[in-house]
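Every protein chain but one is kept in place in this view of the complex.
As written, the chains take the letters A and B, and residue 1 is the first residue of each chain.
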Amino acid sequence: MAIVFEKPKSLTDVPYHYCPGCTHGIVHRLVAEAIDALGIEGRTVGIAPVGCSVMAYDYFKCDMIEASHGRAPAVATGVKRSMPDSIVFTYQGDGDLASIGLCETVSTACRGENITIIFINNAIYGMTGGQMAPTSLIGQVTQTSPYGRDPKTQGMPIRICELLATLDAPAYLERVAVNSVAHVRQAKKAILKAFKNQVEGKGFSLVEVVSTCPTNWGLTPDKACQFVEEKMIPFYPLGCYKDKE
Amino acid sequence: MSSKVLMKGNEAIAEAAIRCGCRHYFGYPITPQTEIAAYMSKRMPKIGGTFLQAESEIAAINMVYGCAATGRRAMTSSSSPGISLKAEGISYLAGADLPALIVNVQRGGPGLGGIQPSQSDYFFMTRGPGHGDFHIIVLAPATVQEMADMTRLAFELGEKYRMPAMLLADGTMGQMMEPVVLPEDTVDPETIPATKPWATTGTQMKRAHNIVNSLYLKPDELEKTNFERFERYAKLEKEECRWEEYLMDDAEVCVVSVGITARVAKNAIAAARKEGVKVGMIRPITLYPFPKEPIAKAASKVKSFLTVELNMGQMNEDVKLAIGCSKPVAMCNRVGGMIPSADEVLAAIRKEAK
Partner (left out) sequence: MAKLTFKEELCKGCGLCVTACPKKILAISKTKLNHKGHAPVELTKPEECVGCASCALMCPDCVITVER
């Protein structure tokens, strides 16, 4: 018998602090699998965000830097310009990337920095206890939209892949999900490609991962996966939004 | 090679930074320091360095943070309102114990203020320009030569004590042109990261991973890092204070001033001496660590102190603290971009001498 599935080598043995059924764990693994597959752990520097994954620096074996809220792409730029041969990735939630850090996200994409961004879109601010995110859906009840998100006063949700696709510089933008086995397989391919692009110097690559937050959505992990299928994906269609071959 | 040239203060900082191995500049235009960015935009590409005009001062300080984490000499520059934006980033640099150079060429405030010189960020910079208990090294140049010399000192001290360092200049220092002897180009930037075993240069699969971070959720751990950091600050305060004394041997009035006001004060002191007034000056070169010792020593000999400042009374408080409020500490100040004339300072000196 041969091992057909095991924990990737570039993950540490520190147990995750994430809630039961939180899909951060799946995405961390996919990132680590990409790092292992490309043999780049020794020259990778990861940038952790502010959010539930703030302690991602404990979970990856590569060198890690903790960034201030929203500024990971700027920190990544500083690292990549200092060490162009390194592989630099950021791992950011929807508040980090699409609210406070929106300027850094767009500007870094505009500059076409040769980095990889993993964007966790779970339509909520998890770490701070479930407030509305820029990607929260219309009518979604959160701590700061207790009557449901009202577009009149709270605006419309933002679609990051579509937004960044209007820019000339990005090389690869894909939206995936991790709410089913089939989707996890596609997400794995996309994340690997986003890292491979950087190795090959192809330019700015971002994978938006539609994810769950069972705790703050008030749903079981299973029902949260269903919510992604029935409510999130129709608004955030999966697929490739830019691919400069 | 060493050379004497006529240079603008802002440009002297930029050239001096390059000559001590800085190859990464991240900045944003703001008057009166934009010349630093403009100079770097021309020089850096020619030597394989990084010049990046960031999307904001916030992005720039975070780029510095990333670059500094990899062990390189990184710098940014701005002026007062832009420094306000950088406050969080500076706190992160300090909390992660990262050396980096931040230049603040001060302008009038608060708010959008004006574009003329001021020294009104003194409290902000010397108390710790950001949230939390921390300090950055603060150097106050008064000549274009010092703008150049202090750039190297800022990098060296910052690396020795693992903390950010600032060149705190007033707008005049940035804009004036004076002859400056630039240091020789002796530092090989490639050698610098290896001197920092904590840097995130990539494990190369040869060591455990390095983490650059300031988050410590367990209060006892966070407390420990704070105390350890302040032990380093205590050593810095003991060993790295720098100041200049001018005619202090028989002084009965002690002027304390930095930057352009120190230069004006020197003229006023010369005129006062001609009138027989026994006045001297202690000019701090390090504002953090503040030269408390020479000022406290002077308190046992002089009748009073006089700070000459471009703010509403900031360094004045540090002098009072240094002498335990044992003697009067008067002030001659202008704000908004106004600079006191030598006559104004002379009048203030005469008042104290009575």
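The rule is simple: contacts are C-beta pairs under 8 Å (C-beta built on N, C-alpha and C of every residue); 3 or more make two chains touch, one makes a residue touch a chain.
The model shown is predicted, which means the values in this text are computed figures rather than measured ones.
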Neighbouring shown chains of the undisplayed chain, as defined at the top: A
Contacting the left-out chain in the complete assembly, out of A:112, A:148 or A:221: A:221
Contact with the hidden chain (one of A:22, A:123, A:137 or A:173): A:22
Chain not shown, touching residues in subunit A: 1-7, 11, 15-16, 18-26, 29, 180-181, 184-185, 214, 220-222, 225
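In this text, only the chains that are shown with their structure count from here on.
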Contact set on subunit B toward subunit A in their complex: 24, 26, 50, 52, 54-56, 58-60, 62-70, 72, 74, 88-89, 92, 96, 200-206, 209-215
Touching residues on subunit A, where the partner in the complex is subunit B: 41-45, 47, 54-55, 57-58, 60-68, 71, 74-79, 81-83, 86, 103-104, 107
